[in-house]
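Every protein chain but one is kept in place in this view of the complex.
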Amino acid sequence: MNERIQEILSWYHGENPGVLTNLTRLLNHGELAGTGKLVIYPVDQGFEHGPARSFAPNPLAYDPHFHFEFPIESGCNAYAAPLGFLEAGAADFAGQIPLILKLNNHDVLQDEKDPLGAQTATVKDALRLGCVGIGYTIYPGTAERRVQYEQLRELIREAKAAGLAVVVWSYPRGSSLSKEGETALDVTAYAAHIAAELGAHIVKVKLPSAHLEQTEAKKVYEKYEIPRETLADRVRHVVQSTFNGRRIVIFSGGAKRDDDQAILDEARAIRDGGGSGSIIGRNIFQRDKATALRLLDGMMKIYKGETK
Amino acid sequence: MNERIQEILSWYHGENPGVLTNLTRLLNHGELAGTGKLVIYPVDQGFEHGPARSFAPNPLAYDPHFHFEFPIESGCNAYAAPLGFLEAGAADFAGQIPLILKLNNHDVLQDEKDPLGAQTATVKDALRLGCVGIGYTIYPGTAERRVQYEQLRELIREAKAAGLAVVVWSYPRGSSLSKEGETALDVTAYAAHIAAELGAHIVKVKLPSAHLEQTEAKKVYEKYEIPRETLADRVRHVVQSTFNGRRIVIFSGGAKRDDDQAILDEARAIRDGGGSGSIIGRNIFQRDKATALRLLDGMMKIYKGETK
Amino acid sequence: MNERIQEILSWYHGENPGVLTNLTRLLNHGELAGTGKLVIYPVDQGFEHGPARSFAPNPLAYDPHFHFEFPIESGCNAYAAPLGFLEAGAADFAGQIPLILKLNNHDVLQDEKDPLGAQTATVKDALRLGCVGIGYTIYPGTAERRVQYEQLRELIREAKAAGLAVVVWSYPRGSSLSKEGETALDVTAYAAHIAAELGAHIVKVKLPSAHLEQTEAKKVYEKYEIPRETLADRVRHVVQSTFNGRRIVIFSGGAKRDDDQAILDEARAIRDGGGSGSIIGRNIFQRDKATALRLLDGMMKIYKGETK
Amino acid sequence: MNERIQEILSWYHGENPGVLTNLTRLLNHGELAGTGKLVIYPVDQGFEHGPARSFAPNPLAYDPHFHFEFPIESGCNAYAAPLGFLEAGAADFAGQIPLILKLNNHDVLQDEKDPLGAQTATVKDALRLGCVGIGYTIYPGTAERRVQYEQLRELIREAKAAGLAVVVWSYPRGSSLSKEGETALDVTAYAAHIAAELGAHIVKVKLPSAHLEQTEAKKVYEKYEIPRETLADRVRHVVQSTFNGRRIVIFSGGAKRDDDQAILDEARAIRDGGGSGSIIGRNIFQRDKATALRLLDGMMKIYKGETK
Partner (left out) sequence: MNERIQEILSWYHGENPGVLTNLTRLLNHGELAGTGKLVIYPVDQGFEHGPARSFAPNPLAYDPHFHFEFPIESGCNAYAAPLGFLEAGAADFAGQIPLILKLNNHDVLQDEKDPLGAQTATVKDALRLGCVGIGYTIYPGTAERRVQYEQLRELIREAKAAGLAVVVWSYPRGSSLSKEGETALDVTAYAAHIAAELGAHIVKVKLPSAHLEQTEAKKVYEKYEIPRETLADRVRHVVQSTFNGRRIVIFSGGAKRDDDQAILDEARAIRDGGGSGSIIGRNIFQRDKATALRLLDGMMKIYKGETK
């Protein structure tokens, strides 16, 4: 194993060999194997936003097999999805791509200021499907986050005992936050820190804006002049807030955009700010396959340092 | 086993042999055995609407034995009912018809905008009664759907481990949906997708209207010109939204109507749109037996392709 | 065993021998042994209404031993009470009368539109006290009935596995029902059906009035001209609604009345309508003993068919 | 064992030898050993009202050891307290005084109309601390009493299986009761009856006033002219309401009063009304030790019948 991977594993020194093995499987798979960088391919939008909103732009994406074939072909590090999508292909594509089972999900058929989501699968499901890890989304800032934190606590305990890696999506939400505040720098850094404190091996947050949401935090950012002008600055602050770089932090770009260059620029900022990579779904599967492969290739070149 | 059944079983490749066995029992029983199509006979209306509203039109239907005899005689694939109705005949008719135990039910003695229902039986009950599967109703869109999704998650886990098939009734409801929205195309497709993501083997939804309920979804349907004019179009979209045809999707027709022709037309649309069949209760047991048998025979001919 | 009892046991064909044994113990005890009719003596009013309201009319009734002695002496089929009352005599009168442990109870010290009650004893308690069965009260129509249905589901599962009979008191209540509606014919028949669907062996409801409460149901009763003029008509409809007579249905008369003749007339209506008997408490223990014994004797003669 | 104790044990005929042994330990300890009367010393006021309000009048009482020494020296039947106070001395004074572990407690740092309290210790704690029994407080009349009744049900089940005696403090509270109603005769008798129905071996209530709170109950008390003029009358009615004297019923006097004579008069009324004794805390430990010992000695003489 190369030094970079050994260094990353050293952050997780206290974990059992099973966890270390599955983290290695993630880090040593695909185009970015051995670089310490990750591009993870997630497809939970069918559940989270509805099938047509997710897959109509590229009807091949209605098919769960498509979502196995694509990350295998493009060399992503892993594919993450809810129970049904994984069940629909895990046997057919067994052993071809590391799988992450998303254990909770939320639909948008009810208007909610403080969403909660539901745990829709278990650690035992992840094991029977041959996954390397579990995924779970928390909404720091919601009124009922206690329910999520405690559910996640038990899942983490069970996953680690079973040697699985734990990826936590940390998305600030809730009635006390403004819309802008959900991606504010202070709030994003806080959300990443919470995920790490809860025991996540890999933390996934949205790319933060320069906005500062909370009054008390704002004073501190301004007093200590924490840099936040460039996206790379902000990535750097989030990585620092997540145990000073001792945890893998990856970033998502959000809704589909047509501008490939903007997406590549984000990858550069993630790389330059010390982030560990991207989690990218809609911007891939809503493109036609050729374009998507080209975009992914561009991102991977950036993470491999082959492109400036 | 014929090729069509083998193809259907291939969709459930990752399941254990027990599940595959029970799916085969469902698919290879009755008039439609081996066609890959299903007509399931459900009787939960006594609980859901009250006994007189359900059975007064045909008082033979007050008797739980009637509901075993009827699907046996008419060659349905399975009979689905709550605990009490199955207990009242499962020993008397043991082995004569595949049984599905409805694990949750809801009554209408309380006015509710966000109904929840109660889990009224268990997987262990299904096993002791000799069932091939369990049924569960979710109400996507209700405020408390989390409770249902998590209850279903545990039941699915337990059922699959015990080799049982899982049928999920997915009925959008709740305070954020208009009455029309409950059967809107976007909402129905979303509900079917959620059921599949939760791990259902067989998804059961209502036949959708051409109405679109959710603003964000509507934009997508219009932008991508998803066909929704004919009922067959809409069935096709729902089937596509349910893992692109890799799950069995069946449709219910709703309240009793006198017009046999309309019901047969619906069966044609289900067939032509690629649906796997019908679940039909009130339109059968509220008719006199001869008429009901004739109607069922007509539907089965359509599903077998003997009628255009 | 005589034919009538064998016929009744045939309704419960699927149950294990333990359940069949305890149903037989109930049916073959006391004055009505072997008739297929039951008079059950319940004393939960101390908990439900308070001790003075229950026992001041006959202070002997404050004593839990009185409530064992009375049904033994008068030849009732069983005695049903909450934990404390049974514990206070179950050893002293062991084996002398079939006992039913009421597993939930509700007091009236809090004004509530949607009462819920509490589970105050367990199936294990019923076993250690030598009971033949458990009793549980549901309030169909209350906002929180889900809690009751699910609690009952677990108790039924455990009781049946332990070979105990299950008696469900089904009393419609809740904020969506009018006071008159709680004993309306449609609502009573619905409540009885629900209890049977939940798995009750014996269903206990109040004698219904001719009132119809629910709009949709009313249309059906009127359209199909379901007879409801006489009390016997209404009993017959409730029995029909409870699996068409394949379940034991017994009726309570409610608050104490001085008119013995009215109570005997009710017993006649229950008998003539095909009901399986009575559950009678306050109208017995609030009378002086001689009068109460005479009244019970009159009822039993009616059920035995010795009186017209 | 003397006849009186054997008679009391006969009330609990159905209990296992472990329970009978611990009831005997309670009844045969201290000054009142063998009389069938009990004086129990409880110290939960630190938790229930705060330390200074409880112990500032006699600062020795801040020390948990004081509360072991005092009932040992004065010959009380038992000492009852929450987990912490017992843990702080149970090893030091092992075997010197029967202990009762209070399993739930409530603080007054939040204004509440329907208090609930929390279960702060377990039956297993009672066993490891060498206790003869458990104590639990219910608030009949509160909106959430269901939670308490069900928690108590499980604790009683577990305690009885472990051979422990069960003491239930029954204090009517809640938004439907007036302040005066909390100690009304009808409500107190009802609360005592509920505690006994839930399975308590020993019921503890406050001394009732002559007030009648509930309309329906009031009619009955007046119609049947239930005596309630003297305190002894009211004690007698409560004892009658608690299984007609087949359960041990003890009474508390409430807040500290300076008038020793009034407290002794209450003991006389408890004795003359057939009560089994007193539970007395603040009126003891808030006095200086010499006065407190003299008062206790006076009470015990009354219970032993040495004083009129």
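For reference, chains read A, B, C and D in written order, and residue numbers begin at 1 within each chain.
One rule holds in what follows: contacts are C-beta pairs under 8 Å (C-beta built on N, C-alpha and C of every residue); 3 or more make two chains touch, one makes a residue touch a chain.
Treat the numbers as computed from the prediction; the structure is a model and nothing was measured.
Interface note: of D:F70, D:F85, D:Y149 or D:Y221, the residue touching the hidden chain in the full complex is D:F85. Contact with the chain not shown here comes from a single listed residue; of A:N28, A:Q96, A:S176 or A:T307, that residue is A:S176.
Across the interface with the omitted chain, chain D contributes residues 46-47, 49-53, 55-57, 59, 62-65, 82-85, 87-88, 90-92, 105, 107-112, 116-122, 124-125, 129.
Of the residues in chain A, those that touch the hidden partner chain are 11, 13-15, 140-143, 145-146, 149-150, 153, 157, 172, 174-177, 186-187, 189-191, 193-194, 196-200, 214, 216-217, 220-221, 223-224, 226, 237, 240-241, 243-244, 246-247.
Just so we're on the same page, only the chains that are shown with their structure count from here on.
Annotation of chain A and chain B: not jointly contacted by any chain, touch as defined at the top.
Its C-alpha atoms fitted onto chain D, chain A is found rotated by 145°, rounded in steps of 5. Remark: chain C and chain D have CA centroids separated by 36 Å (rounded to whole angstrom). Our note on geometry: chain A versus chain C, Cα centroid distance of 58 Å, whole angstroms.
In chain A, no position touches at least two other chains. A linear topology is adopted by the chain contact network, the touching chains following one after another without closure.
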